Structure formats: structure tokens, C-alpha cells
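Missing here is one protein chain; the remaining ones are kept as they sit in the complex.
Read from first to last, the chains carry the letters A, B and C; within each, the first residue is number 1.
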Amino acid sequence: MLLEARGIVKTFGSFHAVDGADLTLAENELIGLIGPNGAGKSTFFNCLAGEARPTLGKIRFRGADVTALSSAAHAGLGLARTFQVPIVFEGMSVRENVMVGAFLRHPARRRAEEKADEVLEFTGLAAQADMLATALGTAGRKRLGIARALATEPILLLLDEALAGLTSAEMEGAIALVERIHARGITLVVVEHIMEVIHRLTRRVLVFNQGRVIAEGTPAEVTHIPAVIEAYLGRRAQGSPESRAP
Amino acid sequence: MSITRRGILAVPALAALPAMAEAAAPVRIGCIEPLTGNAGSAGQSIKQGITLVLDIINTPHPDLAPLPLAATSGLPRLGGAKVEVIWADNQGSPAVGQSDALRLITQDHVVALCGAYQSSITLTASAVAERYGIPFVAGESVAANLTQRGYKWFFRTTPYGPDFGKLYLDFLAYVAATGLAVGKIAIVHENTDYGTSVAGSITEAAKARGRTIAQTISYNANGTDVSPQVLALKNGKPDVVIFVSYTSDSILYMKTFHTLGYRPPIVIGDDSGFSDPAFPKAVGNLAQGALNRSAFVPGKPDSITYKINALFKQETGRDLDDTTARAMQGFFVLCDAINRAGATAPDAIRAALAATDLPASRLMTGYKGVKFDSSGQNTLAYSLVIQLQGAAYVPVWPLAEATAKLALPFKGWT
Amino acid sequence: MRASLRRVLIAIAILLAIAPVLTQDAFYQRIAALVVLAAISASAWNVIGGYAGQVSFGHSVYFGIGGYAALLAFTKLGLPPIAGAPLGILASFVLSAIVGLPSFRLRGHYFSMATIAIAALAGLLVTNWGYAGGAIGLMGPATPRSPADLLFRSPLPYYAIFLVVLAILLVLTWWMERSRMGFYLRAIGSGERAAASLGVPIRRYKLYALFISGAFTALAGSLYAVMIGFIDPDSGFGILVSVNMVVMAALGGAGTLFGPLVGAIILVPLEETTNALLGGGGTGAAYVAYGVIIMLIARFSPGGLAQFLPRIAARKSPRAA
Partner (left out) sequence: MILLQLAADGLLLGAVYALFSSGLTLIWGMMNVINFAHGDFVMLAMYVAFFAFTLLKIGPIFFVPLAAMALFGLGVLVYVALVRHVMRGPMLAQILSTFGLALFLRYAALWAFSANFVSLPDNLVGGVYQLGGIRLSASHLLAGGTALVLTLGMHLVLTRTDLGSRMLAVSEDRVAASLVGIRAERMQALAWGLGAAATGVAGGLIVLFFYVSPEVGNAFTLLAFVTVCLGGFGSVPGALIAGLLIGVIESFSAYWLGPATKDVVVFALFVVLLWVRPQGLLGRA
């Protein structure tokens, strides 16, 4: 088992954002995490990445307890993540942004630079390497986020809506990139709203609702479970605002 | 480009001068004062005062004849050379004061310096003068350590901390003799160098006579509120309260006395805040009977001091205060020394300063004379006790110099 | 890699080369020395305030500690004032660890306010600390007892000493800028969450930055006390001391190697000349002019003036809205 999260509970005051969620991940899996807004998947995701400490429950990564470790320590162990709204480092070029990630395993500048160039090549950002990162558009910034995380040489990569807000052409490119990352042997957890993407990328999906995992299976299976349709698709059909923070 | 600037010349109509007066090179003196910042109002007033002295020196004022250089025009022993002042703003900063001193010496080539109001700035500015061998005359800074540095080029005309302590205790001894209680003394002082050093001097003077200070309250200057201090006084019930504070706080103290209905029997304000012309204007009606020290009193209508005060009032619309008068006195002493030196070489001026021996009759302040000891301190410096009666301060002690009767206890407001 | 070592060395060489030109006039020499001194503290501030984006308004704490260490060494131990500088640096480390760490949790304005309050607190404590001269402050040696007292009539030796310190600091900053630490600090400055997700140990690197920043600021304070020969709570711990560092760095360009130096080169002579030309008028015109110039720069060049330095300008392009 690569990652094992058991009975994760995260409360804010009296509100249970995550209310007893479990997850097990095998090496080189690629799973999807879906659910309506406010279902708790982002909070759960933050717990996995070490940004939020679970109120209850244990997370083990390759057998070691990582529940209480910091976000930086997670990255050190090979557990990297991207952000839904990408944060680029201002005043730094695209290459320099990626080098921040590369420095984790390569303290020497020259090696970090080489690593960054390799990742830029891999992610298709090589042409923009010397641009200021802030000059990139949404697709470029998301891609940069992935590149930075990859530069830390993760074992497990958590992608938070890496494809939201892209045009269909950009999305094709992004899906191809995710597949290539997976092909490298990196385990992936993908939080995504777009079912089509989930269908194409993953073989296993966890559906979140009200802080719990209400269903698990292949994309095709879960979309036929009535509870999922009611909780997730049903609510989406009513048009809950896309932008509201979960 | 040279960073220099023409000084503010109190040049009278040149046409009035005899045509024969060939233009002897003007003698330049640098004055460093706080023209901006918290002490800006004091510095500005000093500037007006010294500008008046320049006029007295540079043009004939026979009616002020006993004062050095008043009757004549310019410095007679330097061919009637005019005195010129280059002003510098110390901005309330010791580092800026030092820059000022250096600039005045090396760029404006002043022959001597005076200033610099705040003792801390006088300290750093005079250190530059010492290194360059240029005389520095402090007319208004009172910290004791200034004359304890073994400097050769530093002279101070004003009385300083220990003198004030002695003055107050002498005065209180006199008051005690009239039958009023003076046993419990409280000192309220702001805690920058001025307040701390003067309060320390008073405490030591008291100790020297075997008396103790019952209550000492130290507070941060320019505060927002002084009620707790006043309540602490009210609680301690001292017979005498001595304030060592700046203008802003002095105003607040009197307002708060009124609000809290507190009238200590004897209130003494040590110069500074109580002497600022803004003080009687702002809270005169709440501070009736407040005592103060001053080296300057206008005196009788035909006296020199009265005339100088009238000239000052004509220029500025207000009476001459103690600080400004002491600064002016220092400037007079410096100019007199330059004239006696008959040259502008620093050594000559220094020698003349060291040899200064002015009697009280030739001074505009109430000093008993000006004569420097080896540390550069004027040994004859002296102050009077004055009291706020009506709109202005009047001298009440020593009795020989009093023009009004001491009225105790402190009345405050009506 | 924003500035090559060669550029750092060239800049320092230019500063050195100017010195002989200045030898004619003590006042200009003093301005030059004050420029370099201000550049030291502003560059030191820049490490934590510019690169790491932690806008401290309390660096006067370090400046004051350095200044007091120097003059305490003189008044209490009879040592030359400069001998107190290492003590000041040591004290700065202790302070960084004790006060810096808990403050690092604070973000943005809260961090700035905490640092202001800490500096104000330090100033008040020293004011009430009789042993260290209280409000009256401490005086340096009145006359030089030995060359080690570093009391010179000419400002040139000070200029030289300050320049050596500035050179060390700039080379160190240059090295830091291109090493992992520089990348990490800049990442922290623009997004702590993202930086942490890439394995950047935030608090540790902030602390490293504060160690360097505080130590050099303390050294600048010691040098100030040595040159001026006096320190009191206001000139050591006053809020204006902090604000000056921030303003110089921001004006020149915070987070750039030469920004603080550029700021000092502009502001110090501006301050000194406006005071020399207008100060004697006593109208405050010097400050009015100073204020207007600062506003204009902030209005028309919000990234600081260093962005006009040729190479860096090429790298900056308008930020996508």
C-alpha cells in the first residue's frame, strides 16, 4: 500500500468538513476524487497534502505515519500537490519557478537548473522557460504548477482541478500530460469536476458527499449508483454555483 | 555645485551706513537649531531672537548701549565687519546635527558655532567642532555631561541642571520661612534627556541638603493623556509639584488639573513647556500662580531688557521667553568674544572666549555675569523665580529682583 | 541569476573609485559615508523584507542593539566602541530566535504591526533602563584614546570601513540570491502555501534570513554609533530608523540586489541637500520636497527605481492582470 487514510475527520468549529473518510492507494494508481461543491473533497485533499491536520484519523504513507507532518515534510517524502488556483512566484521566470521545486532534491544550483530544464521539456514549457511566470495565461500557469510539483520528484502527485477553466484544446494537452506523468510511474490523485476527464483518465473513482465517501468504483459504475446521481449529479443539475469555495 | 546657502542676513538698509565703511568681509557664525520636529516651535523662536541680536549688533542701537556691540555698527575691532548667521535645521536628530556642524565648518567656513537646543544634539555637533578646532557656544542646552568631556572648544553660557536644583531649593527654603509647608516635594518629569537630567539634578540638590523627594513620576513625552499622573499626585498630596516637561504635556497637565479639580499648594514648572509663549496663551487661565524659572524678565520700562523685549514683540507679536533669551545671550557673548579677538582665527576666538568677563550690567539675562571655568561652564549663570500672574510671568524671587509679590498657594483657575 | 558577480564587483569598484574624487570636501565625504551606511542597513533589511517579503517595520530593534552594544562596550568596559559590534551581532541572533519565530506566523500587515510594536517596546524598555543611560543615551569617547576608537576628523576612513561591510553584505546577498536560499526566500515572499507544497521549510528559511538581516543591521547600528559617537533610544530604536530602511529599499527596489543601494544613493543626498539648501529657512520645505519626490516615485514607479537598471528592466514585463 502506498497511501492509507483511515477515518479522517476534520472539523471547523462544529462543522464537520470531512466526517470519517477512508482512502487506500496502491503504487502507480490513478484515481479520481469527485463530489459536489462543499462535499469535503478539498479539505480531505488538504489533509492528504499535510496542509490541514485531521481532527481524527491516521494517514500512512509507505507505512510511515504522516498525519501530523507539515506540508513541506510531505513534499520531502515524495507527496506533492498542485493548487486549484495556481500561485506563481512573482518576479521569477518560468524556469526559476520550477527550480524552487527542483532544489528539494538538488541543493546545488547547477543540478537544480538541469532538473528544471528536464521537467520543462517534459511538460512542454521549454519554450517559455525564460519568460516571467506572471506573463503566463491560465493554462500555462496550471501547467507550471504541475511542472513545479514534478520537479520535487514526487512518488504521489495530488492534482487539484488541474483542468478546470481550460479550453478544449488545452484540455487535450493537459490530459495527455497527466497520462505521461502516470506512465512515468507516479501515482496520481485527481480532483476534478469534469466527468469526461474522469472517464478518460481514471479507472477508480471515489465520490464524496457531506464529508463522507458515498461510493467507490469505476467511473461508469459510480455514475449509475442512485445515491451518487442524487447527491452529486442531481445537485449539480440544480446549478450550484461553480465558483463557491468548498 | 556647492551646497551652501546665503544665511539669513538681518541686513538693514545699506544706504544708511556711512559711505566710508569699506566692506569688511562678514563674519559668519553657524547656528544649529531644531527648526522642524517636536521642538520646532522653540527653534523657530530662537531663530527670531538671534535674528534680532544680529540687527542689534550690525546696526547702531545706542539706547541699548550697555550691551556689547549694541551702540556700534558691526564688529568695530574687525573693521566694522557685519555678523552673518548661517542657519541649519537639526531636525531633532543627533546625526543631522553632526552633519550640520560639518557642513557649516567645511562648506560655509563659519568661524564659530552655536546651538543646538537639544542636549543630545549639542553633544554630537560640538564633537565635530572639537575635532575641527572651532569654538562652540551653547546658550541653551542644560545637560550636565556637556561640560564634563574635557573639551577645549566648548563653552556654555546658560545655567545648567545643578544650578536649577539649587535655585528651587533656595526658593523653597524661603517659602518655608514664610510659614507654608514645603516638606513633600513631587517631581513630574518627561523621560527624555532634558526631563531626566534636570529631575536628577533637583533630586541631588535636595539630597545634598538632607532632603528627600517624596514622589517622582516619570512619563513619556508628547503623550495622549496625563490623568493617571494627576491622580497619583492627588493621592500623594505633595506640598510642592515640580514639572519638567515640554509644551504639549504642560498644556495637558493644566487642563487635567482643571478637569480633576486638583490644586497643589505650590506648582513649579521648569522652564521649557511652561516658558513656551503658547503655554500662557493656551492655559493661562488655568495655571494662575504657576511658578517657573527664568533668566529673563522684561523689567522696568526704561531697562535694556524691556527694550529688547519690546523689539522682539514688535517683530513677533509675543514676549521674549527664557529659552530664546538664553540663546540670544549666548550669541551676544560669542560675538563679543570675536570682536575682542580682533580676528577670526579659531585660536584667537577661543582665547577671547576663555578670557570673557562680562558683568551683569552688560547682559540681557539675569546672570550675575559671564565667566567660564576650565570646563567651559559659565560660573556666574543664574536664574530667577517667576510666577504666572494674569497674562504674563512676573519675577517674584529673589526679592531684590522681584517686581511683583509672590502669591501662594497656586490658584489655577477661578 | 539576476546579477553576475562581476556586476557586484563593478558596482563596488565604482563606489571605491568615487572616493578619491570626494576627497576635496569633507561634507561630501560625509554624505558618501552616510549613503554607504544607509545602504548597509537597507540592504540588510532587504534580505528579510525584500527577498522573503516579510515587511518588517521593526528593524530599528537590531540597529539599536548594535548601537548600544558598541557604546556599552565603551562606557562599561572601556573598550573601543567597535569591540561591541560582535556582541551586538550575538544579541541580534538571540533576539531573532526569541522574537522572530513567534512572529513568523503572522501574515502581511499583522506581521508589520507586530514588528512595529516590538521595536516600540524595545525603545521604551531602553528608555527606562538606567544602566544603559536611559533616556539620556550613551556617549562615545570624547577624544580618541587609541586608533582603535575609530575617531577620525575626516569622514573618509568611515567611508572605507562602511564600504568594506557593504561589499561583504552585497557579495553575500549575491551568493544567496543565486543559491537555493535565495530561490526559497523569493518563493516564500510571493506565496507561502505554494512554497511549502514544494518542500520549502518556511519558518527555518525565514529565520535564516532574519539572522543575516538582523546581524548586518546590528552591525550598521554599531558603525553608526562609532561614527556619530552617541546613541539614545530615539536614534537607535526610533520608528524613523526602521521606516528609513524600508523606504530606501522600496524606493530603489525591494528584493533586488542593488535596489537598497540605489535607494540610499538617491535618498541620503536628497535629504542632506534639501536640508542644507532649505533647512535653514526653518519652514519644513526640505521635508515637503522630500515627501513629494517619494510620492512621485511610488506613483510612477511602484516597483522601485532599480527596475530601470538595464538588465533587470528587460526581465520585467507587465504583470498579467
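Miscellaneous remarks
Note that a contact is a pair of C-beta atoms (placed from the backbone, for glycine too) under 8 Å apart; a residue touches a chain by one contact, two chains touch by 3 or more.
This one's a predicted model, so the numbers in the text were calculated from it and none came from an experiment.
The chain not shown here makes contact, within the complete complex, with B, C.
Shown as candidates are C:Asn128, C:Ser179 or C:Thr273; the residue that touches the absent chain is C:Asn128. Residue B:Thr36 is the one among B:Thr36, B:Thr158 or B:Ser294 that touches the chain missing from this view. Of C:Leu95, C:Leu138, C:Leu251 or C:Ala306, it is C:Leu251 that touches the chain left out of the display. The chain that is not drawn here is touched, among residues C:Ile10, C:Leu77, C:Ala117 or C:Val164, by C:Ala117.
Seen from subunit C, the chain kept out of the figure touches residues 55, 102-103, 105-110, 112-114, 116-118, 120-121, 124-125, 127-128, 239, 243, 246-247, 249-251, 254, 283-288, 290-299, 302-304.
By the touch rule set out above, subunit B reaches the unshown chain at residues 35-38, 40-41, 43-44, 191, 217-220, 222-229, 231-232, 234-235, 247-248, 251-252, 255, 258-261, 276-278, 281-283, 285-286.
The criterion applied here is as follows: only the chains that are shown with their structure count from here on.
Judged by the touch criterion defined above, the protein chains link up one after another in an open path, with no loop closing it.
The chain with its C-alpha centre at the largest distance from the centre of subunit C is A. Look at where the CA atoms of subunit A average out and do the same for subunit C: the two points lie 42 Å apart. Put simply, the C-alpha centre of subunit B and that of subunit C have 37 angstrom between them. None of the residues of subunit C touches two or more other chains.
Residues of subunit B that touch subunit C in their complex: 3-5, 7-8, 33, 35-36, 40, 43-44, 47, 86-89, 91, 93-96, 98-100, 102-103, 105-107, 120, 123-124, 127, 130-132, 143, 145, 149-151, 191-193, 195-197, 218, 220. For subunit C in complex with subunit B, the residues that touch the partner chain are 25-27, 30-31, 34, 124, 127-128, 134-137, 139, 142-143, 151, 153, 155, 224, 228-230, 232, 234-235, 272-273, 275-277, 279-284, 286-287. The residues of subunit C lying in touch with subunit A in their complex are 178-180, 183-184, 186-187, 190-191, 193-202, 255, 315-317, 319-320.
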